[in-house]
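Worksheet: the structure to be examined is printed underneath.
The complex appears here minus one protein chain, its other protein chains still in place.
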């Protein structure tokens, strides 16, 4: 298990805005789940079942709510809060041990002589940095990552191992690019010619703002003209595809395996769930939400929630899904009704 | 074509539990398809069409069934079995030539002095191994693969080229990790704050059992607390996403481009087909089957087969799909019925 920062139970309770019942001088070595707990661990519980599991674990302390802990008798130390989600976040932050990247350039790294390097930079084994790159202070580029020519990368940004950044890409400060992601490959565009499909030249690039995270093995293609843009604060999960000339606003969340085709425009604060696909040239308004696996082929208004294929307002889609559920029975009712009406007609005809 | 291990036709027939008709002293150099066959190849056929193609190829021998070969007149040697699938597997195993990884550490590899190395280890060019790693016997880590600090990797495991393993990950024995896969990146979790989306610290790790295969460019994220767990014998295809705190049982099959969101629990022997998505916190019971492209948003009972979005029992879904197929016609019938009923009403009103 990764190293954590030990906490004293009383001070931790204060930090978590929690009431402590039991020993306030406990040294807690780590915050974990019951199955990995030791006698110096803290665990947490948000249900009676989880609390029972926690009580049966070796853990010294349990973070939970006053209501759940109400009738509990235990030797373990309890930290109680009504705002468990916030306390979980704060506890994780307290115990979190950040590896420090030493300010060194590994002798096996190949850094072009024309690159401008900021202060306190960490460059790992086998990294390559192209000509005329500008690298900010205190950034870390881990083993095997490739940065092309003419790239700019902001301060405190981390490029994990085996990342590939093509030429002339700009990446902001305080970003995290996970292993295997590829930034700036030529977009996918071809024109039919008598000699086959000819690639459209890509003259543009990729510009990534500050505080952007890019997940493992995600791909962001360069623009045909201008730039593919990822706004500051936007978070991209693993295996996401961002096509050429996409323009994404600030503080968006794009979940794993989603795909945005070329020239998609996304506002601020948009949530695109896993495996969703957005067709080319579509605009998604700020604050909109796209459900998992949705296939969006038309514009989405700001604030709307869409789902399904083709994606439409979620409440409409849910009504349709409900209707489909009752469809097999409805078809039988229709058949029955046809028989009844036929009988009525026959009787009527008989009358006439 | 890759090298294969030559076989003598008679001994091969014995190994495949097949009846041989023709030359039992043939030296067969390789087992291939008709289009790549030479005069020293064996091919196979499971249909009259494939048998005709095989007979027209240069191949010296054909593996097929007695029924298909019944009326065939040929100079080629025939190996006949009623259990063709088993014979195919056995033949592939017989001809399969495994590359041996020499027990050497390439001089360009960067292995931390604190790493504990087992016997007969192969470490390729440019590989990096972090501090305090524990590597089992006879494992192979190919060119450009990155292993972080504090990782444990079991005996006989193969990490192909350009794999990225983050710090403190545990990988069992006899595993195969294909190129480009990423193990242990921080999971995707953020909390909104006044200053934007703050990442949830990930204190946990990834634990992979024995005999696990991970496909090319697949991603397995580390846990927030505790561990993301992949049970022994589970096989993961290419471009699969496994989110933080996912817990997968033994001997599961997860096909290409499937995605499991955070905290999904999967039992033993589960089959998740290609491009399927499982929403966070869902539990999939042992032996269940999730169809391709299914979107699972609720728990799946052990042994059930589900499909569609939202995923439901496959037979229900199939009935719905059938109903939808007849829906355009049903709407016309409904319209017609409305006309008939209106006519009946008018006549009735006229009577009254």
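When the chains are written out, they are named A and B in that same order, and each has its own residue count from 1.
By our rule, a contact is a pair of C-beta atoms (placed from the backbone, for glycine too) under 8 Å apart; a residue touches a chain by one contact, two chains touch by 3 or more.
Everything numeric in this text was worked out from a predicted model, so none of it was measured.
Screening B:50, B:155, B:238 or B:305 for touch with the missing chain picks out B:238. When you scan A:23, A:46, A:167 or A:268 for touch with the missing chain, the hit is A:167.
Contact between chain B and the absent chain runs through residues 1-4, 30-33, 35-36, 44, 85, 89, 92-93, 95-96, 99, 106, 108, 124-126, 142-144, 160-162, 176, 178-180, 211, 213, 215-217, 232-233, 235, 237-239, 250-251, 253, 255-257, 274-275, 292-293, 308, 321, 324-325, 327-328, 330-331, 334, 337-338, 341, 344-345, 348. Although one chain is not displayed, chain A still touches it through residues 108, 110, 126, 128, 144, 146, 148-150, 162, 164, 166-168, 180, 182, 185-186, 188, 190-191, 196-205, 217, 219, 221, 223-227, 239, 241, 243, 257, 259, 261, 275, 277, 279, 293, 295, 297, 309-310, 319-320, 322-324, 326-327, 330, 333-334, 337, 340-341, 344, 347.
In this text, only the chains that are shown with their structure count from here on.
Mean C-alpha positions place chain A and chain B at a centre distance of 24 Å.
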